[in-house]
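Dumping the structure here so I can ask a few things about it.
Apart from one protein chain that is not included, each protein chain of the complex appears where it belongs.
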Amino acid sequence: MNFKNSYFYSMFWPRLKRNRLALFGGVVVLALFLISLLAPSIAPYDPSAINAWSVLSPPSWQHWFGTDELGRDVLSRVLYGARVSLKVGFVAVGIAVSIGTVVGLVAGYFGGLADAVLMRAVDIMLCFPAFFLILAIITFLEPSIWYIMMVIGLTGWMGVARLVRAETLSIREMDYILAARCIGCSNSRIIFRHILPNAVSPVLVSATLGIAGAILTESALSFLGIGVQPPTPSWGNILTSGKDYIEFAWWLSLFPGLAILVTVLSYNLLGEGIRDALDPRVKR
Amino acid sequence: MIVLPGVRCLLMALFSSMVFAACTRSEISPVPAAVVSSSIPATGDSLVEGTIGEASTLIPLLASDASSHAVAGQIYNGLVKYDKNLNIVGDLAKSFDISADGLTITFHLHPGITWHDGAPLTSRDVLYTYRITIDPKTPTAYAEDFKQVKNITAPDIHTIRVTYDSPFAPALASWGVNILPAHLLEGKDITTSPLSRRPVGTGPYRFKEWVSGQKIVLEANKDYFEGRPNIDRFIYRIIPDSSTMYMELKAGGIDLMNLTPVQYARQTAAKSFTRRFNKYRYPSSSYLYMGYNLRHPLFGDKRIRQAITAAINKDELIQGVLFGMGQKAHGPIVPGRWAYNPAVRDIAYDPKHAAELLAEAGWKEKNSDGILVKNGTPFKFTILTNQGNQQRLMTAQIVQQRLRTVGIDVRIRIVEWAAFLKEFVNKGNFEVVMLAWNISQDPDMYDIWHSSKNKPGELNFIGFKNAEVDRLLIEGRNTFDIEKRRRAYFRIQEILAEEQPYTFLYVPDALPVVSARIRGVEPAPAGIGHNQNHWYVPKNEQVY
Partner (left out) sequence: MFRYLTKRILMLIPLMIGITLITFTVIHLAPGEPVEMQMAMNPKVGKEARERLTKFYGLDKPLHEQYFNWVGKIARLDLGRSFSSDNRPVLDKIKERLPVTISLNVIALLIEFGLAIPIGILAATRRDTWLDKGITVFVFIGFAVPTFWLALLLMYFFGVKLAWLPISGLHTLGSDSWGTVRYLADMAQHLIMPVMVASFGSLAGLSRYMRSAMLNVINQDYITTARAKGLSERVVIWKHALRNALLPLITLLGFSIPGLIGGSVIFETIFAIPGMGQLFYQSVMSRDYPVVMGILVIGAFLTLIGNLIADLAYAFADPRIRQGEG
């Protein structure tokens, strides 16, 4: 990260630390990282091992979270699902942030025609219900995890582009940029060395929120049957397979449902916390 | 209505509103005492059936989805139908005579039958239905049987005479198709007819309204020639999500649906449920299978197909997916039918044997993921199945796991029914499909297995080609001699068991549930739909 250490220690961290909710979010997010890294070693069973003779058995000592409709261990599936769901979140947001940042930088820095054209493109994309586009493209191509991540990313970059552009516009006019230009710095050097680092904070916030959104989008796609495909477990498809048994096999929907809820909530709280901590206007 | 889709099944749909046809076993849940005491049929009330998919068109000739046929089945009649014991009896036809050589059938229409708009039903309607069906411009999947007709005439307005070139065993049954109103359709383009949204038929229920995405309402035809149905209205409620539908059932919002095996076994055993609903269980007349695209190089070798069958544990499928409520399938004819060959040996579950067969076919080495490799290509394929059928998806997942253990990498792709047909099946654009056939009473299966039926839109989409089977299929359909037919179909079953163009998986049980308010439901070999017109709700229990 490009925060100057002094700033990080003097302003950002103390502020974030004081925000209990954000801290809680941060801890959960870290825990999830650990879980997805360690899933293969902490999961008690193979997440796709089917046992037709013990389907939908309630939580027990052998299966803490019970078993699903094919007798698979729900705990193991939720643990592995963490990997998939986080992967979807990160890759999709990575794509969105990359596109959005480039578009925002170019539009903001060069202005003029480039700006007009790119911002109109943003406006156009914002007119479409993103979920409609995602639905159509994934169904027409093929519901694979790669397409899902790609399409969520391709339909989610507009907010970032606007943010980065606004930030770029304000920084562009600052004295030190003018100075840099005068001493003959190249455009790319100015953009990458001077402007980009300053745009990191708003992007970071929107990326954090975007990951949460992507996890939700995947679960919605799973509900419609075009999310991550079996046997790969994602929280969305575990939850979907549990939806038919809400009343008597509650464990099958409760655990993935809670996993999504807590994760998305944590990302949001963390994102908000970072935003507040970074916002110089908000005085304490 | 949850029906195993399949074009063939639609022919069945014509005979009963519910495509549950059955044969032997039937289990009825304990009947509440009330049923016995108040058994005077009363008219009135509504029957509400939940349906996942919305009908697409109510001109059944043009429909390829089960929802459309389910609704149309209430509105139209055929010349003949199956009775509760699955015998062919007259429907619109009061009687029919078959000539001694079997080549000519003469149908005599009930006099005095009218269309819902009041116009009389005549032989002209039958002629029109025949002509429009075989018209090459009509987009329909049901023309085949009528193409066997050599000549059709109408000596008078109540008589139709059909002649065939050679004996055609399914001839009589083929006249179960819904007869369409000539006076409203003749000379017009059937594909743009308003009748697809406002049908006019002769059936026990007449069309009242269709609110897109919500419901289709039919009301009792008071002038129905067999007497009016007791229940005043038949309403199809469109509920796209299966969980929602089940909750609606419990909340009393619908009266009739098909349960899933889990629901039947685990969720509906409580007193609180059985007091309000009657559950039924009997073998359905359908089987689930995996069909291999035989044009695909991977599946050209029968050892590979045999190996895949040997790698699949059908008992596990029946246990895991059906909670034991079904039986293994090993051929295209379900146990209990006269043409069923009990001597055919099924390929038993034996992963070792599967591995040997695969090795024989050249798949010996495994890569680091444990997947078989031959000449550098890993052994992988995609099972394509249709959306909206949880059991099928579960079956595919178990198959996926079992094949993984012998080193085959299987993917599953789920596609909506219309797209499934259009984009994949009809174009031969698939490796393996998982589908079910609803089988008709007659064992004729020419459409599915004859090598000539492999063009886009036809049913032999796997491209099966076997000269002996071709010959036997024709032998089997071109005679009325049961013994000769049996011999032909027995042999076909042996060949299919050896060739394994399909891996036949299982015959599931049909598990309909009906609100206890509805009386007169009588399970029979034909299922529960056969006497629907006599169902009734006692006056004091009517709710609508």
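Letters A and B mark the chains in the order given here, with residues in each chain numbered from 1 onward.
We take it that contacts are C-beta pairs under 8 Å (C-beta built on N, C-alpha and C of every residue); 3 or more make two chains touch, one makes a residue touch a chain.
Here the structure is a predicted model, which means the values were calculated and not measured.
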item: Residue touching the undisplayed chain, where the options are A:A92, A:I191, A:I260 or A:L278; value: A:I260
item: Residue of B:K352, B:K455, B:R471 or B:K539 in touch with the missing chain, whole complex considered; value: B:K455
item: Identified contact with the non-displayed chain, of A:I137, A:C185 or A:V200; value: A:I137
item: For chain A, the residues touching the chain missing from this view; value: 20-21, 120-121, 123-133, 135-137, 139-141, 212, 216, 219-220, 223-224, 236, 239-240, 243, 246-247, 253, 257, 260-265, 268-269, 272, 281-283
item: Contacts of chain B with the absent chain, listed as residue ranges; value: 46, 48, 54, 56-57, 62-65, 68, 136-140, 143, 191-192, 196-197, 211-215, 235, 237-241, 243-244, 247-248, 250-251, 253, 387, 415-419, 421-423, 426-427, 455-457, 544
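The rule is simple: only the chains that are shown with their structure count from here on.
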item: Inter-centroid spacing, chain B versus chain A (mean Cα positions, whole Å); value: 45
item: Touching residues on chain A, where the partner in the complex is chain B; value: 48-50, 52-53, 55-56, 69-71, 142-143, 225-226, 229-231, 243-248
item: Sites on chain B touched by chain A in the complex; value: 242-243, 246, 260, 262, 266-267, 316-317, 319-321, 387, 390, 393-394, 396-398, 400-401, 411-414
